[in-house]
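Note that one protein chain of the assembly has been removed; the remaining protein chains are unaltered in position.
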Amino acid sequence: MTTPDTVKSVHTFTPKPYNGSSFWKAAWRSITRKTSRIIGFAIIVLFTLMAIFGPYLYSSHLPINTNAIYAPISWKYPLGTDFEGTSNLALIITGARYVLLAAALGALFTVIFGTVLGLIAGYFVGWSDSIIMRITDFFLTIPSFPLLVVLSTVWNFGHPLAMGFILGITSWGGMARAVRSQTLSLRERGFVEAARGLGLSPFHILFREILPNVSSYIGMNLLTSITGCIYAEVGLFFLGVVPFHVNNWGVMLNMAVFSAGAMSSPEALPYLLSPLLALLLLTLGIVLFLDAVDEMFNPRLREDV
Amino acid sequence: MSDTSTVNTENTFKDQEQKMAISARNINVVYATPTGDIPAVRNVDIDLPKGSITGIIGESGSGKSTLIMAIMNAVTKPGKITSGSVLLNGENDMLKLSSEKQRKIRGKEIGFVFQAAQNSLNPLRRIGQQILDLGRAHEVNDLRKLINYAKKLLIRLGLDADRVLASYQHELSGGMRQRVGIMFSLVLNANIVFLDESTTALDMLSQASVLEIIRELQREKNLTIAFVSHDIGVIADLSERIEIFYAGEIVEEGKTSEVLACPKHPYTKGLIKAIPKISGDIDAAEPLKGSSPDYRTFKQKGCLFYDRCPIRTDSCRDSRPELNITNRDHKVACFRVGANDRD
Amino acid sequence: MKNFLIRLVWRVFSGILMVLVIASLTFFLIRLMPGDPVSAQYNQLIMQGMTPVQAENQVKVMYGFIPDEPVGEQFVNYIWGLLHFDFGQSISYEGIGVSHIILTAAPWTLILVFTGLIASFLVGVLAGVISAIKRSSPTGTVLTVSGSLLHGVPQFVMGLLLAYLFTTLWPILPFGAPYDSSIDPGFNGPFISSLISHAVLPVVTYALSSYGGWLLTMKSSVITVLGDDFILASEIRGLKSSTIIGYIARNAILPLFTLFTLSIGFMFGGSVFIENIFDYPGLGNLLLKSIDTRDYPLMSGAFLLITIAVIAANIITDFLYTFVDPRIRR
Partner (left out) sequence: MIEIKNLQKFFQIKAKFSNHKTVHAVRNVNLTIPSGGALCLIGESGCGKTTIGRMLCGMENPSSGSIIIDGQDISKLKRGARAKLLQKVQLIHQDPYQALNPTHTIEQMMKATLKKMAKQKKKDADWIRQRMDELLKLVGLDPETILFKYPHMLSGGQRQRVIIARALTVEPEMLIADEVVSMIDVSLRLGILKLLRYLRERHNISILFITHDIASARYLGNDTELYVVYKGMVIERGRTELVIRRPQHPYTQALLSAMPILKGIEKPGKDRFVITSQFRQSEEEPHGCLFADRCPFKQSICDEKRPELIHSDDAYHACFFPKVRQVAAESI
């Protein structure tokens, strides 16, 4: 089969490297293609930095200033102060860690449970599929937010990990079902069958052949799950069913509405609006960035036109 | 089409117009893409003589379906008709009529049969209901008569008419749907019928029987048929006249038997050679070089077939040949007609 | 038809089974709780000066079981009660049956969410159709953006913003409570108008936060149908545009039908925030109050009703769909 000709060309042939770095390059190109995506990305980076470094910027007990209770917006207090005269900005920044970490963990759990179970159920049809789907249906049927509320009576949500874990447990069902149905349809696609015929291992087929094809779906879901988790956890704190020993935007909302009466007393308004603003800004960032995710994972869209 | 050739044929047009069911001139369609407009159909003149079957051959993406959509003035976005005229029975210009008049011509005077793989029927309505919708849209007074006629046609097509009328689309097999599609195109007594890849997804025997039915009905009702396909075999079997379409232009046209027996354009020649035949020396079959036309082909300056042509010269790269008459109504668009191919 | 009945019976049966499983889970959840609320209550009653027998009876009335009873027996009693629609007795509302409390709260939620759901569905679907058909024009873009933004805002943020806007900044609507307490409840004009004006904000909050979802789903559904071959075919057959729009509408709304009936099921659990913010005496608020007061029988009762609604809606959706979509009919 080998002719001298082909051998020669092998030596002159220097392939372009294909490795991880080209994915990040392509991803960066997708992000920078539109201004809206850059803005979204910037907002997400800002909040991430807040979550990582925020708590180090302030002492563990935020300063109280009894002379500046519900202080208006000023240079010293860019977002005003709370009922103890603590800077709202400081509360937002230090609160970001719990909010984002719990949400990120929750989304991660959701995506991991959902993807792995969905892949397995969809690829190894049969009894494993039946069992997994029964469980999934069960979880999908229980309304997840009321369940969270009920669970708050027995579960200690003090640590972001505990919060994230429960958020993940209550919300993986939809993801598992969607990944399963995509896997089922991919399974019928010729390339999966061809891989089996070529003797490639089930592990290779699941994670190298099928997974990349659902990756854009997973990526999008990771982001939407993050927003979902943020709402759920901030909501739990807002409702006041979770102990208040951590600093959290939801606690601020709860205190503002139910203790400070921000609805009727205008001076407490910044205390109410600052966490709302933070939530809205973060949501906006994620919605704007979402647009880039599909393109990042899909070679067909990634291609430069 | 250049001015000179129009002038040359001007006189004959006057006579022919009466005999032409469809007479399309200078049709141009472009597709808007982010990288600019792509001419999907360029300067196409096409005549469908009354009571004849014309076959239009082209590979996927050659613009052949766009052409017939343009004739019906039903090009969908991002496509756009930029120029042309389509005379129906020598009078109404389809491209200039009011949209209400166009609507009444579509379906009533021109029937259309879709690809077998496409679902041309509303999945949520029974076939019978859809016939009634069609009748109402075209102001048929006696709907009962319409249903009876539909039944008659369905029986003709070898179907259980009552069952089909009471069925939903998903309850019919591919072959049955295709027959139902033919019924829809004829139920309002259209004289002109377009078939777009209408037998492509069917089985051999199904295809043969559908073709047979089309042929019978055509003879009986003196229909004018344009059959679009990539399958040269089907077209060669069915049509009297043939149009070879390549990258948005007609490169050769004429009587089917003549074009197949002595093709002039290198693409036609190559295509005929490249299909495995059931008769003759199979080893004489030879693949056509290169790849099918893509968006780059549509944009090139010279002859569209330049990349794949075995008898090209440098001048072929720079200017595009016009469709010229070689022998009676056998036309070909090639500078090198008659040159020996060295392949 | 016979198959249909067998399927119906099977689905209802498995639905009931599922309710029982969830009931058992909540039952054992209470037992898992830190400090075992039942024993705690029992001990407290003793400390209040009750004799063990009195305390036992009291606890039995409240929880439906006695702490010293073996768990198995307690469980059987609990489930047996459930099968008779007996959810036990509330702790915070002393001496009142849980089912009674739940049934008084449920209509409030029902009216609130149902009105909001219908309003958002109608407006959202209509806006979705328009934004799909005019998707390349400014109208379409504005509608789509409005949908995505509203879809992105969480319900409690929406509620707080609306409450602030219309009760504080521009006080045209009342805040909190389901009706003005100074008016005597009854079938009279002032009461009804008070009822309506108090319901406006909660309903609008619900409607606005679900409007975006309907709009986006309907838009993508219409775009999918517009791309279907049969729409082009209908145009080429010269059907009237009114007929074609009818074709599009019916085909596009079909997938939303399921979502709509399922949302009816999620109704009871879907307004926790709204009821909390606007102090509306519905099921969501009941659930929160029961947690505040650690009224476990009430909590599990409310949660069970929320879940039963979802399961029932699932089953009903499944069967209604077979009537709406001929492709599923057998």
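In this document, chain identifiers A, B and C correspond to the written order of the chains, with residue numbering beginning at 1 in each.
To be clear about the criterion, a residue touches a chain if its C-beta (ideal position, glycine included) is under 8 Å from a C-beta of that chain, and two chains touch if they have at least 3 such contacts.
What you see is a predicted model; the values in this text were computed from it and never measured.
Listed residues B:I147, B:I272, B:I311 or B:V337: the one in touch with the omitted chain is B:I272. Within the complete assembly, B:M176 is the residue of B:V41, B:L67, B:L87 or B:M176 that touches the hidden chain.
The omitted chain makes contact with just one of the residues B:L95, B:V259 or B:L323: B:V259. Remark: the omitted chain is touched by one listed residue; of B:L97, B:I213, B:I311 or B:I325 this is B:I213.
Residues of chain A in contact with the chain left out of this view: 1-2, 6-7, 9-10, 13, 15-16, 18, 189-191, 193-200, 204, 208-209, 212-213, 215, 297-300, 303. Considering the complete assembly, chain B touches the hidden chain via residues 59-60, 158, 173, 175-176, 203-209, 211-213, 230-234, 236-238, 256-261, 270-272, 274-280, 282, 285-288, 291-292, 294.
Everything below uses one rule, namely that only the chains that are shown with their structure count from here on.
Chain contacts here run in a simple line, from one end chain through to the other with no loop closing. Counting contacting C-beta pairs between every two chains, the top pair is A-C.
With chains reduced to the mean position of their C-alpha atoms, the one farthest from chain C is B. Inter-chain spacing, taken between the CA centroids of chain B and chain C, is 56 Å. With each centre defined as the average position of its C-alpha atoms, the distance from chain A to chain B rounds to 52 Å. Note for the complex: chain B touches chain C at residues 72, 74, 76, 103-108, 112, 114, 118-125, 133-134, 136-138, 168, 170, 184. Within the complex, the chain A residues that touch chain C are 138, 141-143, 145-147, 149-150, 152-154, 227, 231, 234-235, 238-241, 253, 257, 262-264, 266, 269, 272, 276, 279-280, 283-284, 287. Residues of chain C touching chain B in their complex: 228-230, 232-240, 243, 247, 250-251, 254, 325-327.
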